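Quick one: the structure is below, questions incoming.
The excerpt is restricted to a subset of chains, each kept in its original location.
Should a chain be cited, it is by its letter among A, B and C, assigned in written order, with residues numbered from 1 in that chain.
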């Protein structure tokens, strides 16, 4: 999946560069002051619009989105089923050790709350508040890129206006219009390309990653509360499997084995 | 219905080609590098914005939307009424065989849950969670096409900017402006046509298909829960018929016959 | 009200034609291939976007919106008050005859459900589901016109691009630019006019008509349930009158008379 994204980036640049070289010279598309206006303006406006911390957070989110693997839902389900079997056999307190070993911080916290004998209503309350804030933070990241996706073409146009105004003022002989106009349009080109090949798709990507992660955590909440309620592992599995898409469900093997083992 | 869609596609292309040939030459509208920029750029940005799996899923959704027939709501109602009669006469367990024969996976799952004696609240819970995720997956497909519908004109404009910048740089004699400008505009033409005759209408079509399918499944949930509650088949039919549009309701025959047979 | 709408249509065309003739010749605005591209393209994309049935339904909705009169809310209230008086005097069964005479299908169905002794919860459930689907169907009609309102200017621009590309390719002498450019712009003109004087206002009109009808039916639901609950006709009237706008309320006479007759 992530490889496809990187291929996507390279392809977007590749097709554009190829398109440029097919009909002209790549050198026409390099203009330092255009870069300063579009990049600089976009970043400056973003810093006005968001606190520095959120802008940095958004940058970190990219790295996370591309390189940190999200957990596999089938794996999480089998983990929860194992916990439920354990809890049924040895009681909720037996989960403590498993909780300490859990890699996912959210799952760990949930297990600890159960082990502590926290009231189920409070467990749900705490975990769901946590999810709400997680979603909020994810949305911050997306909206930073969405804003950049709208500032970039705007500064592209501002740069072109600067070029045009400067050109027109001194326009005496028509022969110089072409090349100057060309330079003026380069900023619009930068702005559009940045918005449509980088910022807007990235915002979208983060949105997808976020809803995947949230879904996984909702699955954990559902599973943990069922475990705390002492529900039958078979029923728990049936409930949690509704969170899987049909394709994943077909590949869902471990679950069925643990079901057989009941 | 699907024939109309295919006619729609052919007509959109037909009218455009006719419009082109009426005032000029279709050859003016073929430009390989424009195709690369618009198609390539659109697909590349889509791959950045969505995981490969969702893009492929969206492509599959087209095929399904055009060639797989959705079930007929009247048929589903009569099927549910038959099940309800059967359940009244021979008990819920008698539904098992009918469940195994059910073509629709969702209906099958619902019947099996009832046969297993699952708690009604849990049955509703499981089936509705399933519906929520189904809708989510449908929305993914729609949003892939909506994104493509916004990337295509953007890359169309980027392509035109590339053409313009290359042209203007070397502009010395005014006589070459016309033809070069013409080639530059072809990318904008591609982008607009793709967006307005393909991607945006397709996204819309998928949305319609999705809500039709969801409606049908909500009808099944309603029917199954009524059967489980042991409601009178006549009442069930009355309730389910509200899901039909007035025109379909008039053509609804089988239902009335089964009603008479009570 | 509907006369105003027809005047609106005629005026929109009239002002435009007058504007054209004031500064030029109406003949400049007729171009057959432009008509084909804009109308044809818009209809073709609409057929891709919606099933044929919904497109036809939207066309029918226009006729209905212009020529079928919606019931008058004051009239419906007095009708409901009469029914409530009747039910109080002679019992719910006495409504059967009145129900058969009711012109409105929805009201008829509601009365019949009451006469059949259906559970109040189920009556509300059935009638509200019916309203939900009615609203859904109304929305389909609106969205067909909204889509047409966005496809029309898009195909207008596509047509202009076609004209420009064809013109620019063969551009040798500048003197032919004017007339050709003129023809190219006619498509944009068609697209904008169609969208802003026909499709978008029509979508809006249907929306207004729909909410009027839904409101009237909600009033019926409220009234019918109050009748079934055996509430005092005076209270029912007080409740239903809140659905009327202040102006209508002032003209509300019959209601008060029936109130006096209590």
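The rule is simple: a residue touches a chain if its C-beta (ideal position, glycine included) is under 8 Å from a C-beta of that chain, and two chains touch if they have at least 3 such contacts.
This one's a predicted model, so the numbers in the text were calculated from it and none came from an experiment.
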Copy number across the full structure, from 3 displayed chains: 5
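Operating definition for what follows: only the chains that are shown with their structure count from here on.
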Pairwise touch network: line, ring, star, complete, or other: line
Numbering shared by both copies at the chain B-chain A contact, with half separating same from different: different
Averaged-CA centre spacing for the pair chain B and chain A, given as whole angstrom: 25
Distance between the centres, which are taken as Cα means, of chain C and chain A, whole angstrom: 41
Overlap residues in chain A, where contacts from two or more other chains coincide: none
Contact set on chain B toward chain C in their complex: 1, 4-5, 7-9, 11-12, 14-16, 18-20, 22-25, 28-29, 175, 177-179, 181-182, 185-186, 188-189, 192-193, 195-198, 200-202, 204-205, 208, 235, 238-239, 242-243, 245-246
Chain A partner contacts - residues on chain B that touch it in the complex: 32-34, 36-37, 40-41, 43-55, 105, 122, 125-126, 129-130, 133, 137, 147, 150-151, 154-155, 157-159, 161-172, 183
